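Omission of a single protein chain aside, the complex is shown with its protein chains in their original locations.
And then chain A:
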C-alpha cells in the first residue's frame, strides 16, 4: 500500500532522477550569491515597510509615541553625563555634555544593531517557518529600523552641539558619508550576529556583555586619545577600534576643539567594507539552515 503511484515507465528511476528529468529544482535550495542578493533587493519594499511598521508598533502604545525615539537616548545620555561628569570631575573631556551626547547616541545605533541583529532570526522563527523569502531581509530590516531610529537622534545631537558652541559649517556635510559608513558597518555586524545566534543560542545571553565591553572601550565619556598619549603602541591599536573611529569622526565634525584624523576615514571605510562583505557571505552560506529548530 505504501508504494507511490509512479508510472510504470518511471519504475526503474530513482526519485531524484525523476526530478532531474522533469526539470524540478530542489525546494529551498540556496541560490548563488548574486541571484540571492537580487532576490533580497526585490524584497526591498517589504524590508523597508517592516522596519517602519516595527518602529511604529514599538511606540504606538506609549502616550508620547514617537517622541520616545528621542527621549530614550537623551535620558541615557543625561544619566551618563551626570554620573561620569561627577566621577571624572577634573578629567572631563572638553565640552563635556555634547561630547557625551555624541558618544551615547552613536553607540546606541551600534548596540541596537548588534543586539537586535542577533535576535533577528531566532525571534522570528514562526515567520521564517511560514513564508518563503530570502532570510537576509530580516537582519536588514532590523538594522534599517535602527538606522531610522538613529536619524532623528542625529538631528537632536546637532542641536545639542549648537548649544555647546558649535557653528554650522560645510564640514557637517561629511556627516553623511560618516553615517553611511557607520550604517554599513553595523549592517555587517548585524548579519554576522544574526547567523551566530542561530548556531549558538546562548550567545544572545552573552551579547549584553560584549556591548558593554565595546561601550566602555570606545570613549563614550572619556577621550581615549588623551589617555594613551604616552603609549604609542596602544595608540596604534585604538586607532583601529571602529567605534572610536566613528565617535572621533563625529566629534571632530561637530564639536569645536576636536579634529578628525584623516586616517580614521579610510580605516573606518575598510572596517565597513570588510564587515559587510563578510556578513553577507557568512549569512548567505547558512540560508537553508534558518528554518531548522536547533
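One rule holds in what follows: a contact is a pair of C-beta atoms (placed from the backbone, for glycine too) under 8 Å apart; a residue touches a chain by one contact, two chains touch by 3 or more; residues count from 1.
The definition used in the following text is that contacts and distances are computed from a predicted model.
**Student:** The hidden chain: which UniProt name fits, "Amino acid ABC transporter membrane protein 1 (PAAT family)", "Na(+)/H(+) antiporter subunit C", "ATP-binding cassette domain-containing protein" or "Alkaline phosphatase synthesis transcriptional regulatory protein PhoP"?
**Tutor:** Matching "Amino acid ABC transporter membrane protein 1 (PAAT family)", "Na(+)/H(+) antiporter subunit C", "ATP-binding cassette domain-containing protein" or "Alkaline phosphatase synthesis transcriptional regulatory protein PhoP" to the record, the invisible chain is "ATP-binding cassette domain-containing protein".
**Student:** Can you say which of A:16, A:169, A:259 or A:285 touches the chain missing from this structure?
**Tutor:** Looking across A:16, A:169, A:259 or A:285, the contact with the absent chain belongs to A:16.
**Student:** Which residue, A:133, A:172 or A:282, contacts the hidden chain when the whole complex is considered?
**Tutor:** A:133
**Student:** For the chain left off this view, which of A:54, A:72 or A:225 is in contact with it?
**Tutor:** Answer from the full complex: A:54 touches the omitted chain.
**Student:** Across the whole complex, list the residues on chain A that are touched by the chain not included here.
**Tutor:** Residues 1-7, 10, 14-16, 18-20, 22-29, 43, 45-46, 49-50, 53-54, 56-57, 60-61, 124, 126-133, 288-289, 291-294 of chain A touch the chain that is not shown.
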